[in-house]
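All protein chains but one are shown in place.
Coming up: subunit A.
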């Protein structure tokens, strides 16, 4: 076997490096090496070595969202976080936890429930990591009450492209010392640095919950009901609409709190939604899931709240015009909808629909982002659409990663 000096040098930094196998690709782009550091120190040593060797690096957690964003323009090393796991601290009395970034998100509930607490991020399908959820800033239904990852992340440890380790924020919820770098790396798709540890604020687990649902024929009617719920004194944890292609839509309100309070509010919600509304203590099918499957086209549509009814009907009308079965689902209570199209849809028509959706969301103060799509569709559409402040973003990337070695090309504007 010929000597591989690069591999030797990476190994000198930390033993945990191997040559890439056939599955070690990022969105179709093959890597040369894979490294799985066990702690921040090893990750830093590896990133320092990668900098010295001018290697392009992409981070991988569970690998469930590697088809989000564009494929990296250049790739040598996959830095895999699946060994960078574990709970560093759970200070129940302070309602905070510190976890390593490679920890699976679906392992946290069991750990925290013992203390009657939760990290109020929605439970995805198995496999996603904490770091991946932060890096993609995913959100689910309960963001209406609890906010998103950016609101719950109170401290972060990062390793920069040059291998320097930095901390920002901390272990207390209230903290305004220095810049909030946690926000900066949330949703940055690993283009500014590797997240190795996250401190989160926690919430008490509610004693009771009720899901009140009502089916409606017309998506715009769903939007109007959603507005009525917001105007009432229900304080919902979530307010979702689910409008599958070609079927009736459903509006669901999640209420959480004390048993007596939830019973009273669920009754009020049923009165508000109408005679045929039902209450259940379990979520309806598809709750907290995106309305698409692997290999499909997945979109995120946002609008000002008052525009949600309009967006629901405009999106449906546009899909009908382009003869595409568009499934819509999302948080009508905050103005974020997800949309799915079959992966085999004609790329030209998808592109035309994306244009129409961009026009519709822009008119309502929002955006249309293509989160994931098969290659033929990607070749035809721009994933992100217009981005405000792009010039400043480029300058930030330039400072944090001057040689453009971290997932180059993956993010907005080719960052």
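Some notes on this structure:
The rule we apply is simple: a contact is a pair of C-beta atoms (placed from the backbone, for glycine too) under 8 Å apart; a residue touches a chain by one contact, two chains touch by 3 or more; residues count from 1.
FYI, contacts and distances are computed from a predicted model.
Per its UniProt record, the hidden chain corresponds to "FAD-binding protein" from the list "Na(+)/H(+) antiporter subunit C", "4Fe-4S ferredoxin", "Nucleoside ABC transporter membrane protein" or "FAD-binding protein". From the options A:251, A:297, A:332 or A:369, the residue with contact to the unseen chain in the full assembly is A:369. Shown as candidates are A:63, A:335 or A:408; the residue that touches the absent chain is A:335.
Within the set A:7, A:29, A:53 or A:95, the residue that contacts the chain not displayed is A:95.
Touching the missing chain, out of A:109, A:147 or A:342, is residue A:147.
What subunit A contributes to its contact with the hidden chain is residues 91-96, 116, 137, 139, 147-148, 150-151, 158, 160, 162, 164-168, 170-181, 183-184, 186-188, 192, 203-207, 227, 230-231, 233-235, 257-258, 260-261, 263-265, 300, 302-307, 334-336, 361, 364-367, 369, 384-385, 387-393, 395-396, 398-400, 411-413.
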